[in-house]
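Okay, handing you the structure first.
A protein chain is absent from this complex, but the other protein chains hold their places.
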Amino acid sequence: MDLEYQLIVPEFVLATLATLVVAGALIFRGRVRQEFWGYATAGALLILAILTAVFYWDTNDDFANVLAVDHFTVLFRVFFLGIAFFTVLAAIQFAGDRLKNHGEFYGLILFATLGMMLLGAARELLTAYLALELLSFSFYILVGFNKLNPFSNEGSLKYMLLGAFSSALMLYGISLIYGVTGSTTYSAIDPDGSGIRSIAGQLANFTGVGGDSSLPDPDAVRPGLLIGLILITAGLGFKVSAVPFHQWTPDAYQGAPLPITAFLSAGGKAAAFAFFLRLYSEAFLPVAAEWAWFVAILAAVTMITGNLMALQQTNLKRLMAYSSISQVGYLLVGIVALNAETIGQSQDAAAALVLHLIGYVATNIAVFTAIIAFYNRTGRDDIVDVRGLAERQPFLAFVLAAGLFSLAGMPLFAGFATKFIVFQVAFSNGFLWLGAIGVTASFVSLYYYLMVIKQMYLYEPEGTDRARFRVPRPMALAIALLVAGVFFLGLYPTPLFDVINESTAGLFQQAIETSASAVR
Amino acid sequence: MIIGLEEYLALGALLFSLGFYIALSKKNAVGVLMGVELMLNAVNLTLIAFSRFSTSDITLSTQVFVIFIIAVAAAEVAVGLALILVVYRNRQTINVDRTTLLKG
Partner (left out) sequence: MSSFGFHLAFWLLAAMTVGGASMIIVSRNLIHAVIYLVISMLGVAGLYLTLSADFIAVVQVLIYVGAISVLMLFAIMLTPRAERNNTETSLKLPAAAVMVLILTATVFVALDTDWGAVRQAALADQARLIGQSLIREYVLPFEIGAVLLTAALVGAIALARHDDEDAAIHAQSLQAEADGTAEDVALLTDPPLVEVEADAGAGEDGGS
């Protein structure tokens, strides 16, 4: 068996980098300025992202059947590195003012990024599970990193207990699926017929597409399959914080240091959805009808509850938590729409999902970076505290307004274009009711986003600190870049959509081959 | 009666449910962790039972899977211990229902 280590060089570099940052900050304690580690990490992440994009884009290979290195992997590698880059940039001032142990802080951000990259690439359940735990452990600790703050402790403890619980649920589901299919590999392209067993191949046999008569009757394995799928979906529901598995989200978001809230809402969610999408399209697509109804219910409940709960929030972080929950609802619609009549339609759904994910993440990081800049100055994070921000810091107010409009799905911004494509796919794949709920929920969401915008633009500043203030250059530059991206995506999503289409096509390779062989 | 796969799986299911109840109902953070550990044990038992009885010929992969689950569980408890200590220092309690600064 060949182990082609050159395929996973970015992961190795990232692991080395994380260790170096942790060790370096210990060795040079007191001799190097704390900010150095932040800028060094950000710089390294940027370089790594560019090099990965340049050197790996054309790869379509597979490491020991556990890790796929295809367009999808590379797209998400660059995406996660970008998320980490912007997070670190936003965190530098915050960490300097309010946190200790900078080496461990940036090191754990890098470890979490490594987990995300592996999770997006894994095509085998053990690898995916370990990557998911690497990601989760880093996040448990990062959420509690402000260890002197009881809110941070408490958010972290709840997140950790529920996270461990959800992992156990998912593992039980995995074990049942293993029992049914006898494999943990999602799908294996098997050109010489050497008999690589895979989940997708086995499931296709059950549904009669593959046509292997030596297998048990599909109805006989249905209970195990169904409960296994439900348990895996529930475990994943915890990880992406879909209602009713969302209880940890507002607490962890509110308790975490703000840059980590941003990272959790962007990176954590993106990684979980990358895993979700790859697993459900590569491995579980042949039995889409068995799980689609369950995910559809989750999506509908998430969209409705997330938006209704967001209406009552007074804290900016909690508002963003519920806003992110409702966005998860829209993203789940993309997963549901994988259950289509033709593979082409499933491909459209996957592409729409990834596009909306990227639009959402870019917008969310922009909004959070603006909130961090505001918090660095004021130390407050309630909605009423942004009162009169348009007067004190017009740039931040503009960015927040643009970001929130984009999250609400207003035209001109990324949120409109990407959400439109998701709902359009849902309509054309036959989930009219889900699309209708989504559109209604978007209108409701406009209300609470407008509440924040109203505070910023319609009221005078209040309190003792009404002076104008400056945003540090690097942060302002990062925000400007992200907002420009949000506008660009909103007005002209085609180039990115083409790239995404190309990368998600690889997920359906096996499905296409199986159905082709069935026709023959 | 022959002890076969079904008996082991049913035992796993029972253990899983007990762990599930403990994890959801216990007040103390250590109690919750115990429930999670029981659930993981149930998963491991199920996997090993499949490796012994399954028609598939790759029995080794489940054993490897189980080893990793055990390793991750150990790390999980270590991280849990650190978090419990941190919460205790600030609040002098490790009961999850008394840590109610944050309201969902």
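For reference, chains read A and B in written order, and residue numbers begin at 1 within each chain.
Methods note: a residue touches a chain if its C-beta (ideal position, glycine included) is under 8 Å from a C-beta of that chain, and two chains touch if they have at least 3 such contacts.
Treat the numbers as computed from the prediction; the structure is a model and nothing was measured.
Of the candidate positions A:F80, A:F145 or A:Y449, contact with the unshown chain belongs to A:F145. Although one chain is not drawn, its touching partners on chain A can still be listed: residues 1, 3, 8, 15, 18-19, 22, 63-67, 97-98, 101, 104, 107-108, 111, 114, 118, 124, 126-127, 130-131, 133-134, 137-138, 140-142, 144-151, 172, 176, 179-180, 215-217, 220-225, 227, 376-380, 392-396, 465, 467-473, 475-477, 479-480. In the full complex, the hidden chain is touched by chain B at residues 1-22, 24-31, 33-35, 37-38, 41, 44-45, 48-55, 57, 59-61, 63-64, 66-68, 70-86, 88-97, 101.
Please note the rule applied: only the chains that are shown with their structure count from here on.
Centroid to centroid, with C-alpha atoms defining each point, chain A and chain B lie 26 Å apart. Here chain A touches chain B in the complex through residues 126, 129-130, 133, 137, 140-141, 144, 147-148, 150-151, 153-158, 160-161, 164-165, 168-169, 171-172, 174-176, 178-179, 182-184, 197, 247, 250-251, 254-255, going by the rule given at the top.
Against chain A, the residues of chain B that register as touching in their complex are 9, 16, 19, 23-24, 29, 32-33, 35-36, 39-40, 42-43, 46-47, 50, 54-56, 58, 61-62, 64-65, 68-69, 72, 75-76, 79-80, 82-84, 86-87, 90-91, 96, 99, 101-102, 104.
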